[in-house]
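One structure, as structure tokens, below. Some questions next.
So, chain A:
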Amino acid sequence: MSSLKEIPVAVTYSPDHPLGTGNVIPILNEVRHALQRLASTGDSTAIDLASIPFGPGERDQLLQTLGDGEIQATLHALGETLIRETAYPGAWVVTHMSPQGMELTTHIEVTRTPSLLSTPQRDIEDAAEALAAYLHEQSIQESA
Partner candidate 1 sequence: MSAPSVEKGIQFIREQIDAPVASFFSSCVHCGMCAEACLFYGQTGDPRYTPINKVEPMRRIWEREFTLWGRIKGLFGLSRKVTEKDFAEWETLVYDACSLCGRCSLVCPVGNDISGMIRKIREGFSAAGYAPEGLIGATTRAIEIGSPMGVKLPAVQAQIGHLKQDTGLEAPLDQAGAEYMVLLSSMEIMNFPEYMEAVARIMKQAGKTWTISSKAFEATNSGIQIGASDLARELVQRVVDAAEELGVKTVISPECGHAYTAIRWEGPNLIGRAYKFKVQHILEVLDEFRGQGLLKFEGKETAKMTFHDPCQLVRKGGVIKQPRTLLNLVADNFVEMTDHASMNWCCSGGGGVSANERADELKFKAFRQKKSQLDELQVDTLVTACANCRITLEEGLEEYEMDIPVVGLTEMLAEHLVEDKQEEQA
Partner candidate 2 sequence: MNDDKTLGEHLRERGISRRGFMKFCAVTASMMAMPPSMIPAIAAALENARRPSVIWLSFQECTGCTESLTRSHAPTVESLIFDYISLDYHHTLQAAAGDHAEAAREAAMKENWGKYLLIVDGSIPAKDGGVYSTIAGVTNLQMLQEVAEGAAAIVSVGTCAAFGGLPKANPNPTGAASVSELIKGKPIINVPGCPPIPIAITGVLAQYLTMGALPELDHLGRPMAFYGQNIHDRCYRRPFYERGQFAETFDDEGARKGWCLFKLGCKGPTTYNACATAKWNDGTSFPIEAGHGCIGCSEPNFWDAGGFYNALSVPTGNTAKTILGAAAAAAAAGVVIGAVNKRNKNKAAAAHEPLTVDELNRE
Partner candidate 3 sequence: MSAEALLTWARGPAFDWALGIFVLGMLLRLFEVLSLGRSPDLAEGRGSGVQGGIRTILTRSLPRASVFAREPVRIINGYVFHIGFLLVLLFYGPHIELFQSKLGLGWPALPSGVIDGLGVITLLSLLLALVLRLTSPVLRYISTVSDYVAWAVTALPILTGYLAYNHLLLPYTNLLALHLLSIELLLLVAPFTKLTHMFSFVLSRWYQGYQAGHRGIES
């Protein structure tokens, strides 16, 4: 047997009728509540999809329903991390990948800006220092 597709017995489902847990709608509701909370109190929420059981096709259906929004960003650290806003602004899907391109975890974050997008304080300080150092070096070279 050389590929999965050659196994004669396969569970049949279509993306429109996924099998299983029925967890898609409850999670969408959770996202709705999180959006309301974000709007009123400014509190962020994150949902780890790895902790939720899905039947075949259910996860795809969830992500398809959320759709694509205006922003897509890619973080390059320890492999790629894809950060995209969904069609429901404020709801983001953050997918961490390994350097080999395998998915590690996927979170739905309901927040104004995913924290990974904003620059860490120490990095800013380091950046200021690094830039200062660079300029200092330049001035030495110039004067030399």
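For this structure, a couple of remarks:
Keep in mind that, in the parts below, contacts are C-beta pairs under 8 Å (C-beta built on N, C-alpha and C of every residue); 3 or more make two chains touch, one makes a residue touch a chain; residues count from 1.
Regarding selection, all candidates are chains of the complex that A comes from, given by their letters.
Keep in mind the model is a prediction, meaning the values are calculated, not measured.
One chain among 1, 2 or 3 touches chain A in this complex, and its number is 2. Interface of chain A with candidate 2 (complex): residues 8-13, 19-22, 46-48, 50-56, 58, 75, 77-79, 81, 96, 98-100, 102-105, 107, 109, 115-116, 120, 122-123.
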